[in-house]
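On to chain A.
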Amino acid sequence: MKLAYYPGCSLCGTAREYNISTIKVSEKLGIELEEIPDWSCCGATSAHTSSPLLGVALPARNLAIAEEMGLDVAAPCAACYHNLSAARVKMDRDHLLRKRIEEIIDRKYRGKVKVLPLAEVILSRVGLDAVRDSLVHPLAGLKMAAYYGCLMVRPKGIVDFDDPENPTKLDQIMEAAGGEMVDWSHKTECCGASLSLTGTELCVDLVGRILERAAEEGAECIVTACPFCQANLDMRQAEAATKLKTDFRLPVLYFTQLLGIALGLPAGELGLDSHVVDPRPLLREKGLI
Partner candidate 1 sequence: MLNLQATIGAGREFTDEINHEAGTDINRCYQCGTCSGGCPLFYAMDIGPRQVMRLLQTGLGEEALRARSIWICATCDTCTVRCPREINVAGVMEALRIQARRRGYRIPAAVRKVRILTDLFLGSVRRSGRIFELGLVQGMKMRTGELLKDVGMGIPMLLKGKLSLRPHRIRGRAEIERIYRKVQEMEGGSR
Partner candidate 2 sequence: MPVNESAAAEAEMMTEAEMTTDGASGAGADAGTGTWEPRIVAFCCNWCSYAGADLAGTSRKQYPANIRIVRVPCSGRINPQYILRAFQRGADGVMVAGCHPGDCHYTTGNYYTRRRFSVVQRFLEYVGLHPDRFSGHWISGSEGEKFVQTAREFTEKVRSLGPNEKMRDVL
């Protein structure tokens, strides 16, 4: 199965390990990813918060190129998935907007390709049975909290990956990989990542609330599919713990990294060394690396 791959800016920078693990895991599961040639930034939150047209035009350029490739798009980054999907839905609903955007980007766009988060590709195109069949080191005994954040699940209609209040798809994948998922209440509470550089104090509060709840339910680490959530929960963790006067240390990993371990990929290739809260001691303790 072949898909157009849209890594997005974060995966080429701060979320390098997400990119690496995505590519490796996809290879292992027989997903062929062809990078969208000369893709450009999706605009993140900045574009649509300051100009509705730019907010659609930037992702639309990439969709139009993918359409030329004739392939559905796999977008591992939650923000890119959200933006590409939102642009697609808006143009679907509004014929005139689509025409204006075609004029702006000077490319044809017919709305033919789908945009899928990587988790969805694994779930619906690869299938959990195939994941189970390829397990080498099941993640037995590792208690994880799947954290979805905002962009993957909200708002309904713009994205349709999973339930906005109680999503379960990442849980299903990690469970298939042998992990033990904790059922918890803050799967989709906002971590404030979009305020990361501007409202740091607010961010620390939100991160603290989320990690506190995960720890209380017995999670030993967090899995996520969003580079912003990952960075935020990872980097603000120490500050948040200090503020709450506790000492949780919860490694925050991309689901592809742990899936990679379960599929038997060499730990050294999964970027496990690039987190602020080092996950390796925990993984060693569980005998996974």
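Just so it is clear, a residue touches a chain if its C-beta (ideal position, glycine included) is under 8 Å from a C-beta of that chain, and two chains touch if they have at least 3 such contacts; residues count from 1.
Selection rule, in plain terms: all candidates are chains of the complex that A comes from, given by their letters.
All values derive from a computational prediction rather than experimental measurement.
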item	value
Touching candidate for chain A, same complex, options 1 or 2	1
Residues on chain A engaged by candidate 1 in the complex (per definition of touch)	9-10, 12-16, 38-41, 43-54, 57-58, 61, 100, 103-106, 150, 154-156, 164-165, 188-190, 192-195, 197-200, 202, 205-206, 209, 235, 273-274, 276
